[in-house]
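One structure, pasted below without further comment.
All protein chains but one are shown at their positions in the complex.
Take a look at chain A:
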Amino acid sequence: MTKTYHLLTGLHFALCTLAMIWPGALIANRIEPTVLGLPFLFFWYILWMLALFVGMWVAYVIRHGGSRHD
């Protein structure tokens, strides 16, 4: 499990990073559609901040949750 675990967390980190810089953010570089009143590019950053949090939370629960030790 550890090898897959490290690979997946690494991939998640890389994906979130690339989504917020070139080239990932290129696909979101537009105003329409607006979401929650925000221009799409603004919403894109709000979304990936949340994605990073959710991914890290899952990784945390898998590794440190329950009775498992570090």
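As a convention for this text, a contact is a pair of C-beta atoms (placed from the backbone, for glycine too) under 8 Å apart; a residue touches a chain by one contact, two chains touch by 3 or more; residues count from 1.
Throughout what follows, contacts and distances are computed from a predicted model.
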Matching the hidden chain's UniProt record against "MFS transporter", "Iron(III) transport system ATP-binding protein", "Solute:Na+ symporter, SSS family" or "L-lactate dehydrogenase complex protein LldG" returns "Solute:Na+ symporter, SSS family"
Across the whole complex, the chain not displayed is touched by chain A residues 9, 13, 16-17, 20-22, 25-26, 29-31, 34, 36-39, 41-42, 45-46, 48-50, 52-53, 56-57, 60, 63-64, 70
